[in-house]
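All protein chains but one are shown at their positions in the complex.
The first chain written gets the first letter, and so on, giving A and B; residue counts start at 1 in each chain.
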Amino acid sequence: MPGKKLETLAGVIDAKMNRQLKLYLDICARCAICRDACHQYVTTQDVRYLPAYRAELIRRIYKKYFTKTGQFVPSLYEGRDPDENLLEELYDVMYACTGCRRCMYYCPYSIDTTWIQSVGKAMLLAAGKGSEMLTQLADAAIDKGKNIDLYKDIMRDVLKTAEKEMQDKVGDKEAHFPYDKEGANVLYAALAGTHSILPAAIIFHMAKEDWTLSMFEAANYGYFLGDAAKAKEIAGRIIDEAKKLKVKEVVVSECGHAHRVFKFFYEMWAKEKLPFKVSSILDKVSEYITDGRISVDPGKIDIPVTYHDPCQVGRNYGLFEEPRAVVKEICSDFREMTPNRAKNWCCGGGGGLVAEPALEEFRKTTGKLKVDQIRDTGAKMVVSPCENCRLQLDTLNEHYKMDIEITSMIDLVVRALKT
Amino acid sequence: MDLFSFTIAGLMVYAALAVFFIGMTYRICHWFSTPKASIRLGMFPKPKTRSGRWLKMLKDTILFPQALDVDPTMWFMAIAFHVAGLLIFFGHLRLIKEFTPIVSALGSKGMDTLAFVTGGTFGIVITVVVIYYLFRRFASPYKDISVPEDYLLLILILLVITMGNHLRFFGDVHVADYRAYVQSVLLFRPSFDAALAHSSIRWSLVAHVFLANILLMYFPFSKLTHTVGAFLANLVRSD
Partner (left out) sequence: MADEMKVDMELDLKGLLCPLPMVRVSQNITNVPVGGILKAVATDPGSLADIPSWARSTGHEIVKQEQEGTDFIFYIKRLK
């Protein structure tokens, strides 16, 4: 019964309804001021990527099913059914968005297109048409959570090399990565791979932090997939670990969306108040430097350096000045990109796009604005405290032969760290 | 008053006002009765204090300064449209009650000149802006995101304004006669006085009122609810 299915899919809008969504769906004037806010529209000139159009896809279903005038005269709003054609369009549009919310910044009504698009993703999932790749990545993370005991020893074993590197750097043969430490101040949720563990461990060691390393990676592909249940389960692995260890604070690695999930979304999904603080490693680094718990060589790096504000760190979390202060202290030739801070262009790799091979060419095209921005500064090094941004910048660096170095904040700090 | 005028410029006005006020109340209640998302997803930088958030919300709604950066033409046109629209609205209040302090300051001749110059200027300004809006909708990419509602509203507004301009620039009826009509409506005894009833532009007035009625009745069901909704949505931005 296709008719029944259409209504069930439209019902997703109702299930996800709340005040802000209703406002967004009711009031958009389609002025399209958001046109030049979206890097994907600007670089492709494809109307499907124009934020107002993305939202319009959902709005047209809403109008037809949930408004009196739309039920009466659907053609007035070009009311549509969530049929195959529309679902296909939803897929192309929703899973292409990086979730940077630059359109929201410029919108006269501050319409949050990502919020509307989360309905679109939920609709796709309800139709069994969610992103295949993101589903696999999310399921793998959940599976890892269920079978963590299989991996604990392997992981600890493989991290021995990194542990040794830390001992050499800090000059302490007794320095170890702490695991499963009950009552520690900080549970550090890193990413898979030593690049996000080793520098953080060095910083924690030098700051004499009482910390412990999480067995799980902070990244959350369930969030990108738009599947709140899976996203909650993935984040829940670290939340449960933190509760079990009774830590005071969960510190999330340089991963924009992961931090945002723990900081903002988890409490909504789980309908509970977390018994510990959540912060970003950027907060900690800046706190350690300010409090004199670690110190860096001022002007250690003298090549021209610029800073890329990751959307999830800047616009969506509010860290603009703190990371800059650290970069400026370490780098003697700091150069600002234009625009920057809240107006910064998205790198083009957020939203899980780096995990979608089908979107690789698209990422290269839509990253052009970022390439130009970086080139205009003449910088030889870009600091960006977000894994997604760095993976995308790596792609751009290679594709556009930019010949720049891309580094994380903790790597930069460790390079200049006085030990 | 003939039966047709009585129906349109009398009875229908009540219907339109009723639909407008009930509709808007319903719309606003509907927004407030829908639960807020249990998450604060505002955008940074945002003010730390409650009053700061409200001030920023007012600034974002009334001036939307961010849009000036990215689309100055549209920003300018939008400001011109809303300022002209508001002033025209206030100008119409003179038809309910004369702005006595201004009349005593300028004299009745001066008041008429002021009304003619401001009303005329803003009538033309708003016409130009609406024509710009309409032409913009016919160009890519705007036409690709536009729906019939957008054109319908613009055409309605343009017609209301055109009829209004016609009354102002070609009418031979004095303000006192219009005021007599408006007051008769307010007293639930709609009528045209002799001057208006025998005027050649009476049909323009009826058309003006008719179109304004339609606009008012459609208002609560259209995107024009942004007049209230924008304040609420912009508050979410700073949340």
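Please note the rule applied: a contact is a pair of C-beta atoms (placed from the backbone, for glycine too) under 8 Å apart; a residue touches a chain by one contact, two chains touch by 3 or more.
No experiment lies behind these values; they were computed from the predicted model shown.
Novice: Going by the stated contact criterion, tell me the shown chains that border the hidden chain.
Specialist: Every shown chain touched by the left-out chain: A.
Novice: Which one touches the absent chain: A:V73, A:V158 or A:I303?
Specialist: Touching the chain that is not displayed is residue A:V158.
Novice: Using the touch definition from the top, which of A:A140, A:I303 or A:A325 touches the missing chain?
Specialist: Touching the chain that is not displayed is residue A:A140.
Novice: Please identify which residue in A:Y221, A:Y266, A:W345 or A:F362 touches the non-displayed chain.
Specialist: Considering all chains, including the one not shown, the answer is A:Y221.
Novice: If the hidden chain were put back, which residues of chain A would touch it?
Specialist: Residues of chain A in touch with the missing chain: 133, 136-137, 139-144, 147, 150-151, 154-155, 158-159, 161, 191-195, 217, 219, 221, 354-355, 357, 387, 391.
Please note the rule applied: only the chains that are shown with their structure count from here on.
Novice: Would you kindly tell me how far, in whole Å, the mean C-alpha position of chain B lies from that of chain A?
Specialist: That pair's centroid distance is 42 Å.
Novice: Would you mind writing out the residues of chain B in touch with chain A in their complex?
Specialist: 27, 30-32, 34-41, 43-46, 60-61, 64, 66-67, 69-71, 74-75, 78, 140-142, 144-150, 152, 221-223, 225-226, 229-230, 232-234, 236-237
Novice: Using the touch definition up top, name the residues of chain A that touch chain B in the complex.
Specialist: Result: residues 17-24, 26-33, 35-37, 41, 45, 47, 50, 52-53, 56, 60, 67-69, 75-78, 101, 104-112, 115, 264-265, 267-268, 271, 314-318, 320, 341-343 of chain A touch chain B.
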